[in-house]
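Removed from the display is one protein chain of the complex; every other protein chain stays in position.
Naming follows writing order (A, B and C), and every chain is counted from residue 1.
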Amino acid sequence: MLKFLSLILFLSIGSIVYSEPLSTPDVEDIEYPDDEEPSSELITLGKTLFFDHRLSKNKNQSCATCHNPNLGFGEGVAHGFGTMGGKLERNTPHIYNLAWATTFFWDGRSSTLEEQAVGPIEANGEMAMPMPKFLERLRNIKGYKSLIKKAFGDEKIDKERVTSAIAAFERTIIVDNTPFDRYMAGDLSAMTPKAIEGMNLFKGKALCIQCHDGANFTDDSFHNLGIDDKDLGRGKIVKDKTLNGAFKTPGLRNVLMTAPYMHNGQEGTLEDVIKFYNKGGGSGPNKDKLMVPLNLTDQEIFSLVAFLGSLNQKLEIFPPKLPKE
Amino acid sequence: MLKFLSLILFLSIGSIVYSEPLSTPDVEDIEYPDDEEPSSELITLGKTLFFDHRLSKNKNQSCATCHNPNLGFGEGVAHGFGTMGGKLERNTPHIYNLAWATTFFWDGRSSTLEEQAVGPIEANGEMAMPMPKFLERLRNIKGYKSLIKKAFGDEKIDKERVTSAIAAFERTIIVDNTPFDRYMAGDLSAMTPKAIEGMNLFKGKALCIQCHDGANFTDDSFHNLGIDDKDLGRGKIVKDKTLNGAFKTPGLRNVLMTAPYMHNGQEGTLEDVIKFYNKGGGSGPNKDKLMVPLNLTDQEIFSLVAFLGSLNQKLEIFPPKLPKE
Amino acid sequence: MNLSNIIIIFLCIVSVGFTQNTNITGTFTFKKRNPGVALLYFDQDKGLKVSNANLDQMNKAFVKPLLVVNPGSEVKFKNSDAVDHNIYASDKKQKVNFDVGLITTGGDTNYKVEWDKGKVVKLRCKIHPKMKSYIASIESEFHKVVPFEKREKELTFEMSSVPENLDSLVIWMPKYKELHVNLKPGESKTFELTRKGKVKGFLSLKRSVAIDEK
Partner (left out) sequence: MNLSNIIIIFLCIVSVGFTQNTNITGTFTFKKRNPGVALLYFDQDKGLKVSNANLDQMNKAFVKPLLVVNPGSEVKFKNSDAVDHNIYASDKKQKVNFDVGLITTGGDTNYKVEWDKGKVVKLRCKIHPKMKSYIASIESEFHKVVPFEKREKELTFEMSSVPENLDSLVIWMPKYKELHVNLKPGESKTFELTRKGKVKGFLSLKRSVAIDEK
């Protein structure tokens, strides 16, 4: 038994990597394009575009359909659907605190929000609107003229303007005042004893912090959890076998809202996710060596879930009135 | 095929029962004890008691441990734990909008919040503090004296006062301004087209409204969903075989937060829950005749989840500073 | 039938014809919530004979807020609803407990009211805790059930043809203190309605002088 324990200890210690301390994200650290905070007019335009279902091929789907603000900016099911009715291949990632992110999509194939925004708009399986058609559709909705003029000074509609507006709106989706943040700021009653226990496990025995670190609980890196679904993830993008099956670590702010979990939505609850890690992840090939059995008790899992609950903050994001055609 | 369709139609129509229209709950309809709205001092006392982990046998657990405000007032796992470490038999029910409820616990064995509050405090498997011990523990925490005096005018601590305070706090946990409510109030952009589709399915094909009706999306009634886990539920309380395995319909306001679902927490996500109903529920005995296959498509399930997401409203409930010993 | 019998019958008819009746107008006023239903009856009368009392259920509710019967009556609980119901009463104070068992859709069950007069007992459904109604076991023909609409704070009702010789009135409302008051023809009175010692509303009653009914 002792041997067994020391083996576990070794495995744990052997794999300890540097983690940024958990903290509250600072808006001062956001790298806006050109270091310019977006104007409220640009954000309004972006928000309107984000919610406008008329901009998909079948006029039935907007960014907000899959990045649903009422479902943690995810779609609430393992796999959503595109405008033409086809099932999406991966679970929609949430978009909380992407203002601080350095890489986008599950496989990190974009490095700016502006670039990312184009993807789902043009993708055949999603909104299915190649940019020229998208811009044409936009130009035919009269109400956008004044929104664009307010944001840019004239009525010109082009790809750069549209994507910068969507990205500007997305950068306002910020979670930085959760019970955890209030606790970190010195309000010791902001987190319950159970949640504090969970936080200590998160940073210690459960090893969560090795990937979910920093102010946004993500290393912005890619890991293979042993999920064996033939999706090459990061490996396909960088054409590097060592990254096959690796996906971006999602940030955990508002994680309770963003169920289901994993790039394929295979885990329904936070409890399920922790149990998955507790057994050392899946059995697929090329698994990250950080994935080791954790020997957490059910009570410890209970505490971890309580901690994850304390990362929650409801953002009141009201859908805009859509401009008239 | 046509025969098959008409059979489904028959089954659906054959089982249609009266449903109260979906609506926004009205605080005017709350039946406070003695028709008296509680004072803010009584609510403060109740909230403090609700969050005080020192009031459980092992001083490690409060009402808020399992009714965790950060986890939809549930415990976030299928089964929580009591103060002595034992696993709870049922998933903790949420406590949103109980001000309007007429029956409490999964099996409805209490008919007032005041009565309900005593249960988990005294239960051996939960806080394990018989009332006399609970009151004694309270009397030994000096800080409660002033809280009680503020609420009642003198420092007397008794069961009636304690339970009325806890219930008074619980009646303030109100969800009545969700996207759905704003939509019902005339703001047609408050709900996305997908969520509106989901609402129509909720009231129609998916038959949800047959039990989840009215302002709080519950009939306050008991149904057997075919979950076969030997738990007699309502049947045990009323000693009536016809209600064996029947459990109270939970209200759906803030339902996204309250995962996992069902009295035993067996379903992790809203998608899972709807799929469970879609196949007509479980295969256990004594199943309610309202449980019929629904033939919902995956897209329809997607819309239903979008609707359920629009029943969400974050309540900012900050844990109180605990009184000094 | 002999002459004396005929005379007695005649006298009875004449006596009825000459009974001086009175009308009562009442107004309930509540500060906040109303109690849902009120029952008023002149308890000196013993003339009530209910022969076909029934209480139906529809749309997950009892169709009547309160059913008046006399002690010993049979009540037929019907279920015209699309769902099953299970009516029971569990009144520890008045020691009335019964459970009629499951009444499936379209079914009915009889129940004999064997409690003392003057008791009003709450009915509930084991399956639908929101449902409630009451059965009042009284003997008086001269009674009035006043149902309130949700959020109604003031309501005026009439009670007609009350014999002038009855003047002892009982006023019952759920959870309220039962009032036993005296109201003679021609009188106007206002009563406090109290619940747990607190005044929650008022009932103003105005009784006409005896009128000759024709």
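In this section, a contact is a pair of C-beta atoms (placed from the backbone, for glycine too) under 8 Å apart; a residue touches a chain by one contact, two chains touch by 3 or more.
Just so it is clear, the model here is predicted, and its values are computed rather than measured.
Chemist: Can you list the shown chains that the hidden chain touches?
Modeler: When the full complex is considered, the omitted chain touches A.
Chemist: Looking at A:Glu197, A:Asp219, A:Glu271 or A:Glu300, which residue reaches the missing chain?
Modeler: A:Asp219
Chemist: Check each of A:Gly80, A:Pro93 or A:Gly108 against the chain that is not shown and name the one that touches it.
Modeler: Candidates A:Gly80, A:Pro93 or A:Gly108; residue touching the omitted chain: A:Gly108.
Chemist: On chain A, where is the contact patch with the chain that was removed from view?
Modeler: Counting over the whole complex, chain A touches the hidden chain at residues 15-18, 28-29, 31, 34-35, 102-103, 108, 111, 219-222, 234, 238, 240, 242-243, 246.
Throughout what follows, only the chains that are shown with their structure count from here on.
Chemist: Would you mind checking which chain's C-alpha centre is most distant from the centre of chain C?
Modeler: A
Chemist: At what distance in angstrom does the C-alpha mean of chain B lie from that of chain A?
Modeler: 29
Chemist: How far is the middle of chain A from the middle of chain C, if each middle is the mean of its Cα atoms, in Å?
Modeler: 64
Chemist: Would you pick out the residues of chain A that each touch at least 2 other chains?
Modeler: none
Chemist: Pull out every residue in chain C that's touching 2 or more other chains.
Modeler: Chain C, residues with two or more chain partners: not present.
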